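Removed: one protein chain of the complex. Kept in place: all other protein chains.
Chain lettering (A, B and C) follows the sequence in which the chains are written, and residue indices restart at 1 in each chain.
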Amino acid sequence: MLAPVNVSLDSLNLVTLAPMLIPILGALLILIVEVSKANLHKTLYVMLSLLFLALDLGAVLESAGVFAANGTLLGVFDVMLIDGLAILAQIIIVGASLLFIPLALTHSRFHEFSYPEFFALFLFMISGFQFMVASDNLILIFVGLETASLALYTIIAMHNRDKSFEAAVKYFTMGALSAGFFSFGAMVFYALTGSVEINQISAVLSANHYADMGYVLVGTVFMLGAIGFKVSLIPFHTWAPDVYEGSSAAMAGYMSIVPKIAAFIVAIRFFEFLIHSGVVWLEIALYASVVITMTAANMWALVQNDVKRMLAYSSISHAGFVMAAVLIGTTQSNSALFLYWMLFAFTNLGSFSMLWISRQKHLPEHQPSDHTYDKFAGMIKTSPMAAVVMGLFMLSLAGIPPFALFWGKIYLISSAVTAGYTILALIMALNSAIAAYYYLKLIVYMFMKEPVMGNDGQVYISNSTISLQVIIGIASIGTIFAIIALNPILEFITSFVYNSGY
Amino acid sequence: MELYLYLALFSPLVSSLFSALFTATPKKQFTGIVASGLIILAFVSSTILLTHILSGGDVVHVELMTWMATGDLYIPFGFVVDQVSVTMMMVVTLVSSVVHVYSIGYMDHDKGFNRFFSYLSAFVFSMMILVMSDNFAGLFIGWEGVGLCSWLLIGFWYHKESATWAANEAFIMNRIADLGMLIGLFLVYWNTGTLQYEQAFAAMPSLSTDILTWMGIFLFIGAMGKSAQFPLHTWLADAMEGPTPVSALIHAATMVTAGVYLVIRANPLYDLIPNVGLFIASLGAFVAFYAASMALVNRDMKRIIAYSTLSQLGYMFVAAGLGAYWVALFHLMAHAFFKALLFLGAGNVMHAMHDELDPFKMGGLKKPMKATFIMMTLASVALAGIFPFAGFFSKDLILEVSIIEHHYIIYSVLLFTAGLTAFYSFRLVALIFHGEERYKLFGIHPHEAYKFMLVAMSPLLILAIIAGSFKMTYFEMVTALLPATEYHVHSVAMYWIMTIGTQIFVILAIAFAYKKYAMSPVTVPDGTSKMENRLCYKILINQYYIPYIYQEYVVKPYRELSTIFWKEIDMKIVDASVDGIAKIFYSTGENTRTMQSGNLSTMLKWMVAGIVALLSLAVVFGLAVRYSDEIKVILSGLGVQ
Amino acid sequence: MLDHILSIIIFFPAVAGILGFLVQKDSVRAYGIAVAGIEFALSLWLWFSFDSSVSGMQFMEQLPLVPAFGINYILGVDGISVFIIILASFFTMIGISSLGETKDIKNMIVTLLFLQMTMAGVFAALDAILFYVFWELSLVPMLYIIGAWGGPLRVYASVKFFLYTFTGSLVMLVGMLFMAYFYYQATGVWSFAILEWYRLILPESFQLWLFAAFFLGFAIKVPMFPFHTWLPYAHGQAPTIGSVILAAILLKMGTYAFIRFSLPLFPDASVFYMFPIAVLAIIMIIYTAMVAYAQKDVKQVVAYSSVSHMGVIILGTFALNVEGISGSIFLMIAHGVVSGALFLLVGVIYDRRHTKLMSEFGGLAHVMPRYATIFGLMMMASVGLPLTINFVGEFLSLLGFYQQSHILTLLAGMAIIVGAIYMLAAYKKMFFGEVTNEANRNLPDVNKRELFALIPLAIITVWLGIYPKPLLEPINNSVKSVVQLMHDKAITDEAKSRIPSLVKGIEITKTSTPEAH
Partner (left out) sequence: MEIGLNHYLVLSTILFSIGLVGVMRRKNLLMLFFATEILLNSVNIAFAAISHYYGDLTGQMFAFFVIAIAASEVAVGLGLLIVWHKRHGNIDLEYMSTMRG
């Protein structure tokens, strides 16, 4: 017989739920609007989504203020955990979503945006990710993860091409497997400690000095598999290139940022305490997978013929690079992770948007895929401005200073150096050199080749509208002038990470 | 006096720049005249300086400005006119004045007339820097400057393959020696802390003999190149590709003697290291004989004179090496006069013979070219060392020096060489001017050179005759600076026996040459005569096969090695390994991309495989924990804590 | 304005470059010349207001960028860097004005102006990260110049150039991050300021590793054997202007960085690595000179000759005494002028004949006497004839290294022989002999535009060869303080004895102030 539940509303601290509830409310509203009047234009839904996301961001910033003043917030039976990591991650999630949504306003009409459900699902997905990062309860993380993933599968499928369905099915199936891994891993830890809350698990494990190391390792393996799938560590990465290729360029850019930051948060919460408690195995396993992910993904990106697929592999490589921060596990490295990901968000969203803007409604006969390198040949002649912007994003991705990603890169490498991971730092640095090759390849095509016959440059901006241009403008400004805002951002991130105890 | 110093130094520069203005324009007679005038101005200034020094005036020393100053190093553009340098200045300006005037006639029909004077004056300027500098660095400027001008002038007729080849050979060979010189300078600087002659020489006695020996050797290597001593001698004969006035000025009178000048200038150093001096003397004696032997059979008028120059340089080095610096300088001066004269005479003959160089194809030229005949004969007499001509005083002195210093082998070599010298000189004279007029076979109508050219040559002629009489004045002057050792054979009888013996020996050699080439009929050798097929003739005519050896065993291997370095090492190893590293990444990517087969089943298998791999890793780890200590050592290397 | 002159020099061309996009296509050349001219005037102003007697940094500017991570915007010049900045703006001006018929000339000029920004930035930066930013950024315009206006292999050459140097500098970046970390450990504050780093005395083992990391970045840039193979491709494929700037300025970044970073930061490691590096330098000198001799393409000859000369610069740098380092800095400028001029000269003939193969030429002295004269002068300067600019640098470099090793200097001195061999051979092939190729019969001699670029270079070549003092004196002052710093910082006995101390008294300054005479 259970004792009757008797809690006061105050102790529930429902305000912690506010950021997640806002997108859910928005999604419901959109559905209601759709039910009450069909065939409304997509701009309406875009603007509604924007509004709710803005509100969401406001709520996140509000809780950031609370955090800065009072420290970590717990709520709803201590299931919600609003600490610095959660806030930073939500800022990235919501911010990137804000930048993504206007990309729906393309010049050509695409299938998914004509459905209001798309926007509702999108908002549900955001709230899923927000739950995922704002909790250290494995149940809630799992629920958030799956909510977001299921919405994402659907969104991908809504692009309504053969490749999109193939991508969605692949993603879905592998996602299901990874859900199995996650639950199995959670089950092992539950069996070991009798808790599904990460800090409890940590406390119990260290109380008995990791006596059951073998079982801890089994659990860790499965968690690593599940999270590795989300952040696309090799060999759990295989979905990424196909899904990126199958979904629209904008969506691919979005996917390279938002789901991964959520997974990184889980990885930080879950793995770092294990590493710090002396689970050397995890350190080695992560070391190996980080290095392999960076390097192998780079090598595969080298040989791609399609720019979007190349960017997919490059995203995998960047994820591996950032995963090193989890391995290093110092305040500096965790701050570097956020810094890197914020800057990466600008750059990568920008470069995918450039692909999006050049997306033709129908694939021309001679072109095997949407964004072949050949398509960009001689772009500087026909569409110089677009070529320069695209080149800018490529240089930033390659880590050429003073563009955005360089700063993230040096801070992260510096954290490796500081923590004594010299070899890792060198590997990370040298991987940038390998990566530079394929980014250069696009630059070579754009700047140094002659244009394809009959290409008047219209193709590069066939999808262009004001809103897309604005997004790209924001992304490029962020990419070029990152250095100016760097100091406040870095201080902000560091204080949040530090005060969260990481 | 400083004014005259500047005049002497810079008027050749002005002359050069002035002529350079007109290099792009067709021949302008006045460039030659202006250039000659300016050089004569330098000569006059030098003469005034000479009288100043002779009259017991102070050494003139000026410092124009700083050249290099960094760290402890301080090199000014400093110039000094002392007893030694004024002698050299006189020689240089006098011979160059003559050559300039002469060249107005000699280069009369040449397209590059203006250019020629520009180069020639630039040479004089460089030579003046060389001899007037008060420090080793300035000497080196002049040293390289004359090298450049020599390159320009040997290759003056740049359309001729042989000329440009010879120019490059001369430059590169000189560069080899210059490296030695440069190292010598470094040694001087790091051991004495300065490159100024005065301070450096003052500091030298306190240095260890080892260091001084190295210094002496490296500086002498520099001298060997410029003065074409064995084994760096081959360029001098090839340098005869240049216009003849150039040969007279550069490759006989002035530049090639720079090496001797260096040894004389560095006399405080070489005095401290008699072993090196002995080596220099021995090498000099060897070269004297070696070069003379090649001159015996050569069939190229200019080359014969060039070998003779080489031989005489050997004499000078004997004197310098044995410590008789003033003797060396004296022979240098005397030699400059008669050898320049000889060359200019040869130039007249060449002009007359339409650039024919083989004396066997001449003969009997004394009739159409009387003045030239007289001048060349007298110059040859001087060269042979017949009393009372200049060569007698200077060359016999060297023989005396060697016997007084008890180097009898050197003495006998030099004595024998004196005979050879006389023989080949008069072989040449006999072949050119005596005998039947073989040139008629080739349909040439020789004519005498312009009169002003002959007039221009006359100062040299006079000096070649009377220079010996200046001996005592000269001795008194230069010994203010150089070791004043008087060389007198101990017994008077011995002196007379030696002198007269030498004279008779030389005269016999001349007579033999006349008998063989003037009195008996001469045919143009065609490779069939018995003599031409003798081994020793072949060795001599092929210059002891030295150029061949250089070509086969130095030049060719260098070229082949360069190609190997480029094609095999640079391209196939160094570059290929860089590209190889890049290719490894690319091909690994290409080969492993099949992992992404696109098949969902495979993708799922990879995921499961990943889990299985991690699990096995965990098992391995479990085992490894038992051996943790050893493993930790390895891991710490990777940076894992 | 003088307080911010360095910033102005750096960013003026970039701003002008952006505005240049708006200039009408036919007028853009004049615009470029005007901007480069102003830039050059600014750099001359910098020179005139530069106080040669001060050994430390001048015109310092400081602005915090990321104080949390110790990244600051610090600029400053001393005698070591000021002349390279001037040289850079000079060559940008010369380069733009010598541009002939070029396709997409607007892009070219804008790119050159951006390149000028990065070049000025590298030499003025006194913060390691700022330095790195400009260092890497300079790759981008050069990549574009080679890749877009180059020869048939241009893409390969440009990408190789980019990736190779990028790889090396990434290792250097890790080294910089290490340095900052050590500084942080020592002081508790992050800083990338080079002058702050100078105060840090590191244990020898750290020095050795960090030196190696920095070395890789610099050595590839220089480029040192065996990292030099990108250079022949880059030069071979680049358009004339690209080669000129690459040889004149970009290569100097590596050698400059050795003096700015490696020597004062790691004096013990510098001594430790002195001989291995000297051996590499000698291989560069002799080996690449021989490779140059084997070339068939005159531009490749000049390209390989650059490597050979850079060997002398490296040798002078690692002489670790005032004579050697001053000489190497002077030689950087000298080589900039001379190799820049040689590449311009090769460009002259390439514009006329569209080939660079020496076998195509021969006897050019007949048809293009003025060209032959200037080429000859520059060749002689390259060979290191006294009274030309190169000699001063080469002489001092070798002189300096002689103190450290006699045998190695003797080997390195082979430079003057092997250099003469390939240069004279190339000159002979191109200019001497009869005109054998009919296509060469009626080539026009250098025109006014080309003379405008070449004559100043010829004047500088001779002027600074005869009177190097205006440069040598400030260089000397700054180098003295570097050497003294190294001596003071050195911890091993070996290093203390190898690196001379200059605090010997007044007699040095007496002899080195030539006004006394």
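In this text, a contact is a pair of C-beta atoms (placed from the backbone, for glycine too) under 8 Å apart; a residue touches a chain by one contact, two chains touch by 3 or more.
Just so it is clear, the model here is predicted, and its values are computed rather than measured.
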Left-out chain, listing which of the shown chains it touches: A, B
Sole residue of A:Val46, A:Ala86, A:Leu177 or A:Ile443 that reaches the chain not shown, by the stated touch rule: A:Leu177
Listed residues A:Leu31, A:Leu44, A:Leu98 or A:Met187, member touching the removed chain: A:Met187
Which of A:Ile22, A:Ile101 or A:Val196 contacts the chain that the document leaves out: A:Val196
Touch residues of chain A, complete complex, unshown partner: 2, 138-139, 142-143, 146, 150, 153-154, 157, 162-163, 165-170, 172-173, 176-177, 179-180, 183-184, 186-187, 190-191, 194-196, 241-242, 245-246, 303-304, 309
Those residues of chain B which, in the complete complex, touch the missing chain: 593-594, 596-601, 604-605, 608
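Convention: only the chains that are shown with their structure count from here on.
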Touch-based graph of the chains, sorted into line, ring, star, complete or other: complete
Chain nearest the overall C-alpha centroid of the shown protein atoms: C
Relative to chain B, chain with the most remote C-alpha centre: A
Distance from the mean Cα position of chain B to that of chain A, given in whole angstrom: 76
Residue list for chain B, restricted to those that touch at least two other chains: 582
Touching two or more other chains - residues of chain C: 163
Partner chain B, residues of chain A touching it in the complex: 169-170, 173-174, 177-178, 181, 213-214, 217-218, 220-222, 224-225, 228-229, 234-236, 238-239, 241-242, 280-281, 283-285, 287, 296, 298-303, 419-424, 434, 437
Contact footprint of chain B on chain C as seen in their complex: 163-164, 225-230, 287, 290-291, 293-295, 321-323, 326-327, 363, 365-366, 369-370, 373, 380, 385-387, 391-392, 395-396, 398-400, 402-403, 406, 409-410, 413-414, 416-417, 420-421, 424-425, 428, 431-434, 466-469, 472-473, 475-476, 479-480, 508, 511-512, 514, 517
Contact set on chain C toward chain A in their complex: 64-69, 107, 129, 132-133, 136-137, 139-140, 143-144, 147-148, 154-155, 158-159, 162-163, 166-167, 170-171, 173-174, 177-178, 180-181, 184
